[in-house]
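Removed: one protein chain of the complex. Kept in place: all other protein chains.
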Amino acid sequence: MKAAIIGGTGYGAIELIRLIQNHPYLEVGTVVSNSQAGSDFSDSYPHLSNIVNLTLEKFNAEKISKENEIVFLATPSGVSSSLAPQLIDKGIKVIDLSGDFRLRSQTEYETWYKHSAPTEEYLSKAVYGLSEIYAEEIKGATLIANPGCYPTATSLGLLPILKANLADSKSIIIDAKSGVSGAGRGLSLTSHYAEINENLKAYKLGAHQHIPEIEQVLKDETGSLITVSFTTHLVPMNRGIMITAYVNLTGKISTSEVHDLYSEFYKDHPFVRIRPEGTYPATKEVQGSNYCDIGLHVDPRTNRLTIISVIDNLVKGAAGQAIQNANLMNNWDIRTGLDSIPMYP
Amino acid sequence: MKAAIIGGTGYGAIELIRLIQNHPYLEVGTVVSNSQAGSDFSDSYPHLSNIVNLTLEKFNAEKISKENEIVFLATPSGVSSSLAPQLIDKGIKVIDLSGDFRLRSQTEYETWYKHSAPTEEYLSKAVYGLSEIYAEEIKGATLIANPGCYPTATSLGLLPILKANLADSKSIIIDAKSGVSGAGRGLSLTSHYAEINENLKAYKLGAHQHIPEIEQVLKDETGSLITVSFTTHLVPMNRGIMITAYVNLTGKISTSEVHDLYSEFYKDHPFVRIRPEGTYPATKEVQGSNYCDIGLHVDPRTNRLTIISVIDNLVKGAAGQAIQNANLMNNWDIRTGLDSIPMYP
Amino acid sequence: MKAAIIGGTGYGAIELIRLIQNHPYLEVGTVVSNSQAGSDFSDSYPHLSNIVNLTLEKFNAEKISKENEIVFLATPSGVSSSLAPQLIDKGIKVIDLSGDFRLRSQTEYETWYKHSAPTEEYLSKAVYGLSEIYAEEIKGATLIANPGCYPTATSLGLLPILKANLADSKSIIIDAKSGVSGAGRGLSLTSHYAEINENLKAYKLGAHQHIPEIEQVLKDETGSLITVSFTTHLVPMNRGIMITAYVNLTGKISTSEVHDLYSEFYKDHPFVRIRPEGTYPATKEVQGSNYCDIGLHVDPRTNRLTIISVIDNLVKGAAGQAIQNANLMNNWDIRTGLDSIPMYP
Partner (left out) sequence: MKAAIIGGTGYGAIELIRLIQNHPYLEVGTVVSNSQAGSDFSDSYPHLSNIVNLTLEKFNAEKISKENEIVFLATPSGVSSSLAPQLIDKGIKVIDLSGDFRLRSQTEYETWYKHSAPTEEYLSKAVYGLSEIYAEEIKGATLIANPGCYPTATSLGLLPILKANLADSKSIIIDAKSGVSGAGRGLSLTSHYAEINENLKAYKLGAHQHIPEIEQVLKDETGSLITVSFTTHLVPMNRGIMITAYVNLTGKISTSEVHDLYSEFYKDHPFVRIRPEGTYPATKEVQGSNYCDIGLHVDPRTNRLTIISVIDNLVKGAAGQAIQNANLMNNWDIRTGLDSIPMYP
């Protein structure tokens, strides 16, 4: 099955191409980059030399839909909202990696993203692609809003305890840490090597656009309006997200019991690995892979649960989950093309 | 004034030497390293070649106290407790950078440190050297328990809001992140380059020996028993600690009001810098310096205060604060020898 | 086909396991680690949890040869020399990733490695596994001496110009740079994070054990005794080797002509990629992959050729080339299991 990738010169697209290369049923058909159209893909990314021999193209919905059966939009927010409808109208399935179709409320979108939301017509077609939670809806979807990297690590980490009604939903604090690739290949002082290396900084306090996305999932799954504290930090590394979440427990429950609860919750989900008691995942342990690893600790002194959840932001937090959703949409085993071992060290 | 440094081949000692070199009234007299005694200091640390020409010596309380007026113990916990008394008995002032004399309760010490506590006799002599808070007590002390790196960043970050009685003391969560130098120059898999680089890991959940130290300060200063959640993370960088602390506010108060409260609290303390509203300190902005920089954000959605507090773990978190305490003990301006600009980038 | 891996807790073994997972015809049978025998593999390497469920075993030549058809020795030099004969005697094929069987001269081995060489009997069975150059010999071998990481990058970079008789063989200078994983997972101050990070150091000047290996290949292929200058540097990154080689040209020849010479030389070798004139490979462009990328520049001012050759030290410099050799030995396409795209960024 041929897949088109739009936004071909960003890290999301590059990761899609790496994963599709390992996928037995998918093949890259078209790669679109309006800014670099006409040039060889390997001019922008020499690591693809002699492997991916494609010329970057301008966006053309007609041509794309004729030559491909599925489209991955790895475009920035604000761009996907105008491209996705053109493709859907041609009858082609779309997986959008941007934030454009994740929030159901146009008002919320415009408040947090500071530009216009997609129309209701297309918003209503979008299925939120958190694969472990919405597998059934994803199977029948024509437009997938692939989740953000932070919301993926956060939702997978929080849902088991929240759905078990064991947590005080007013107490949720998420301390999030990310590598730099999450900010993309664009140039800014916050991605300048000498500014980031040997440095740790907090950013966007109370203002990160992933906050409403997290709260929407938590409300959908628990039925309650949940307001979270969510603080993001930039860590001097390329890949990896860790969220450290803190929730007050509503009753006495041990680390061991929480461990069992999580293991049971994810027992049919091979990409979520619950670590044994007393051990906690590190981001490198999922590097380059689609795994979300979770460690758990109940502090009896405070009766508070600490959840450590890690993913590779470019894989489970972007391209990998997109492939996992493509697998679901095509009724392939969800592990198809995603069973590589994390690259260590 | 001549100063002896015990534990001369660790990073704490090296940083003391760097700072003493810039200090107009202090001079290195003796450097002790039992393991390397007899060798040139610059064999272990070539960056000192032609600058510090000293031979490492064995520990000898008699000789040290004759040739020096002050001693910095940069020895591991469990070692200081046996060396400090010998020196104090000779009438020499001691600043101990280890954890041995920080906890007043022997039971607490033995619970968290897993080895024997110092005797009551010497414990009772120790003054906790958090310079901004205990300046008066420090001035008259003969034994300083120099604070830990995490407790320094945490206490300076939390005390203004707690002492103003504006925080719910049950709600305190401290998410702490540190560079690798804090773990010292000893060898272990957790300081192996390939394991740490491109990695982020949480460690010692609920078990870090700095927890009781933090709780002791908070209790001393607020009068209340406070139990904190404290989670430590290892960040791939050499220097720097950031703590991100979360506290529920007991009333409505704006970021601006909190900012004024902190500014007022530290107005006579040049090493604590409160950042303007909407900006947050990064660890690199205090690199190599004795500053503790603090940023503040009240999230009106949750009525929770987020505090970002950063230090250089080897300076304000160890050697710098030790020098600041030496300044206090000698009635020198606290900035003496510590007024260098952070090294950036 | 089942493969045993000996030396299971080092980085070489881990990389073999990652690559074998992607290989359609190979499967891990046994993993041996004498030091960790009896424990789960994922205790040492949590990134393998739920993927590789194996118990580490003690070395037992009998059992290994019954349960596997091929053995990869990822053991240190000095260990392989005693294990390989036991396995070969049982009729099983062995690919040794250590230096033990690379040098044909026992004297040279003992001079550079400072311990006893293998016996002549087994040395004479060994085929040097530089896949692009010795494919025919490798196909029939029972014992492969898998090349060192530096010699692989160096030999592939130098051979085309030397074999074309266009270089002054007395002028060869190789300035080599490596990431830290090449030194393995063992503990030493030279792999301590705080010592390596933000640092660049030269090491083993004139004394690196890869020097005689490089000179042996160059002599075998050119017929001349060639003495090289070879200087190694440790770069603060996990993976990647770059060699920058300098050779005086014996006649006038342009960059473009050299480029054509190299392209022709490697035209049937998919893992060697010659970069277009004016561009040079970076180590990240081969990260996680079996490629060796080469850039070329003739400086008309000095009539000297500069060759930039990069590999991932753990893949083409170790485990990947071992798999490539296994492919050759089994008459599989050499790309089998090795066609992944480099991980970028």
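All chains are identified by letter, namely A, B and C, in their written order; residue positions are counted from 1 within each chain.
Just so it is clear, a residue touches a chain if its C-beta (ideal position, glycine included) is under 8 Å from a C-beta of that chain, and two chains touch if they have at least 3 such contacts.
Keep in mind the model is a prediction, meaning the values are calculated, not measured.
Engineer: Check the options B:Arg18, B:Lys125, B:His192 or B:His297 and report the residue that touches the missing chain.
Structural biologist: Of the listed residues, the one touching the omitted chain is B:Arg18.
Engineer: From the list C:Met1, C:Ile173 or C:Ile253, pick the residue that touches the absent chain.
Structural biologist: Checking the options C:Met1, C:Ile173 or C:Ile253, the one contacting the hidden chain is C:Ile173.
Engineer: Where the complex has a chain not shown, which of C:Ser98, C:Gln287, C:Gln324 or C:Ser340 is the residue touching it?
Structural biologist: Answering carefully, the residue with contact to the hidden chain is C:Gln287.
Engineer: Out of C:Lys58, C:Lys201, C:Lys267 or C:Arg335, which is the one that touches the chain we can't see?
Structural biologist: Reading the full complex, the residue touching the unseen chain is C:Lys201.
Engineer: Specify the residue from the set B:Trp112, B:Tyr203 or B:Tyr344 that touches the hidden chain.
Structural biologist: B:Tyr344
Engineer: Over the whole complex, note the residues of subunit C touching the chain we left out.
Structural biologist: 171, 173, 175, 177, 179, 194-195, 197-203, 205-206, 227-229, 231, 233, 235-240, 242, 244, 246, 280-284, 287, 295, 297, 299, 301-302, 304, 306, 308, 310, 345
Engineer: On subunit A, what residues meet the omitted chain?
Structural biologist: 11, 179-181, 185, 187-189, 191-198, 236-238
Engineer: List the subunit B residues touching the unshown chain?
Structural biologist: Residues 11, 14, 17-18, 21-22, 45-52, 181, 197-198, 238-239, 270, 273, 275, 279, 281-282, 284-289, 293, 339-345 of subunit B touch the chain that is not shown.
What we mean here is this: only the chains that are shown with their structure count from here on.
Engineer: Closest chain to the protein CA centroid?
Structural biologist: Central by C-alpha mean position: chain A.
Engineer: Find the geometric centre of each of subunit A and subunit C from their Cα atoms only, then give the gap between the two centres in Å, rounded to an integer.
Structural biologist: One centre to the other, that is 36 Å.
Engineer: Where the centres are mean C-alpha positions, what is the separation of subunit A from subunit B, in Å?
Structural biologist: 38
Engineer: Would you please write down the residue numbers of subunit C that are in contact with two or more other chains?
Structural biologist: Only 11, 181, 197-198, 238 qualify.
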